[in-house]
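Complex shown without one protein chain; remaining protein chains in place.
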Amino acid sequence: MIEKALKGSKKYWLWVLFLLSIIFIGFLCYLYQFKVGLGITGMSRDVSWGFYIANFTFLVGVAAGAVMIVLPYYWHNYKEYGKITVLGEFLAVAAVTMCLLFVVVDLGKIMRVFNVLRFPTPNSVMFYDVIVLNGYLLLNLICGWTVLHSEYKGTKYPSWLKPIIYLAIVWAPSIHIVTAFLYQGLPGRHFWLTAVMAPRFLASAFSAGPALVLVAALLLKKVANFDPGKKAIDSLAKTVAYAFIINVLLFIFELFTAFYSGIHSHQAPIKYLFVGLEGHAEWVPFMWIATILAIVGILLLVIPSTRKNETTLVLACIAVFISCWIDKGIGLITGGYTPTPFETITPYRPTLPEIGITLGVWAVGFLIMTILYKIVLEVKSSKELVVKYEGVLYKK
Amino acid sequence: MYNAEKVIPFIIILIIFFTIPMWLNFGRLEAIPQPELPKEEKKCVESKEYMRAYHMKLLDNWRKKAIRENQHLYTASNGKNYTISLQRTCMKCHTNKEKFCDKCHNFVITHPDCWDCHIAPEVAKKWQ
Partner (left out) sequence: MAIKRRDFLKLTGLTLVGTAASAAVGDLLTRGEVKAQEYATPPEALKGKRWAMVIDVKKCKEGQKKGCGKKCIEVCHYLHNVPSIPDKKKEIKWIWEDEFEHAFPEQTDEYLEEIFKDVPFMLLCNQCDNPPCVRVCPTKATFKREDGIVMMDFHRCIGCRFCMAACPYGSRSFNWFDPRKYLKKVNPEYPTRTKGVVEKCLFCYERLAQGKLPACVEACPEKALIFGDLADENSEVSKILKERVALRRKAELGTGPAVFYLID
């Protein structure tokens, strides 16, 4: 099947070339970082995780979110998702690959990465995160590829796949729960020390993941003549809406706890992010952009006419996606590290090479997604019966 | 075999390509490295043969014992005691990394990263 990705229009190759050039720039930046050290990033003694881990956390969500499509299709036999299920699975593949790459570029001693496996440490959440992420990558690759291959051959997928599909469904939330546990079990980081972290991660995942699939599906409809089905799009839009509203609600609950309790240390990171603290307001504009996007997204998704209109729906999904990215990415990380354990503020700003590497990793993800989606489209279209009768195209 | 006239030459080309280092160095005899041994001390912690073959294993075990198990004293097979420390024990006799360690390491093109952290005596001298 892989040969399907090797033939394509000029536009397809231009897009691939564009991604490859960004990957190349990112790779050069990484070589620089490899040589000089992580000091080329904006991270510091006080803010020791930054843009990489922010993107990692967000993308774990995107990967887990794909389950919102896979689950109804296989578990509830929701046939409308038949065409986009494999898109969800392959999105998960691309997203988890990006996650792993973000962890790798964040390591100080990359040559020793396999120490995690050589010295398994069950008391470390990171140990479980490595297991669940790699497991999820493998499961989705197996499920997506096998189902697509069966379709390619014109048969139903083999019966041994069924338990693996169910396992992948159950596995999906685990990757995000474990990732939340990385943060919520740390003493002394007030912004992270909250039981609502894991559910909030899941809610944002179940909105950002499907939002991306939705945008991708509608984009493919436009550029590649792929029809995801009207009902599928509508159902998916509702999933995004519900999950995102729950995400925002959970955040408001956090606000209530912090401000009604009056506990200063719980308020400080939130104040830093939204209004600035002690003269530091590095991320205030970003957090307000996220807030406005969240409001716009919810409005567009809740009002039936805008949800059913494809243009406004895509806008809503992009708004939700970016809002989640700011909030769960950089907001979560800088909020966790601010104020420092000494109740001081050390500002963090990513540097250019850091952004270069980040873009490079994103480009790798998009390249994987492009190749996999291309294969999907080719396979699906080759199965479609098209008859030309008296100059008119008839589709089956 | 199908296309034998194409396959066989290609296999030969491949074999030649992958053995290039061998052909390029054919007949060239590099002098076997002669690391400079300490003048005062005649005996290392273990026998010459053992050290030659297993010094990296010994050093790794030293690290594990000293750092992870707080056992900083090594009793060699001849009963002599040594403090476990690369810089305070090994390098007191082997006073020059370039003339000792590097000699063989360079010959076999291996670059252990010991010296990223541990300070070779000659490097320490230059520093001050």
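Letters are used for the chains, namely A and B, taken in the order the chains are written, and counting of residues starts over at 1 for each.
The working rule: a contact is a pair of C-beta atoms (placed from the backbone, for glycine too) under 8 Å apart; a residue touches a chain by one contact, two chains touch by 3 or more.
For clarity, every value in this text was computed on a predicted model and none was experimentally measured.
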Selected residue (touches chain absent from view) among A:L186, A:L249 or A:I303: A:L186
Hidden partner interface residues of chain B, rising order: 1, 46, 50, 53-54, 57, 61, 63, 65-77, 83-88, 113, 116-119, 121, 124, 127-128
Interface with the undisplayed chain - residues on chain A: 36-39, 43-46, 48-49, 103, 106-110, 112-113, 115-116, 118-119, 121, 123-127, 130, 182-183, 185-189, 265, 336-337, 340-344, 346
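In this section, only the chains that are shown with their structure count from here on.
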For chain A paired with chain B, centre-to-centre distance based on mean C-alpha positions, whole Å: 46
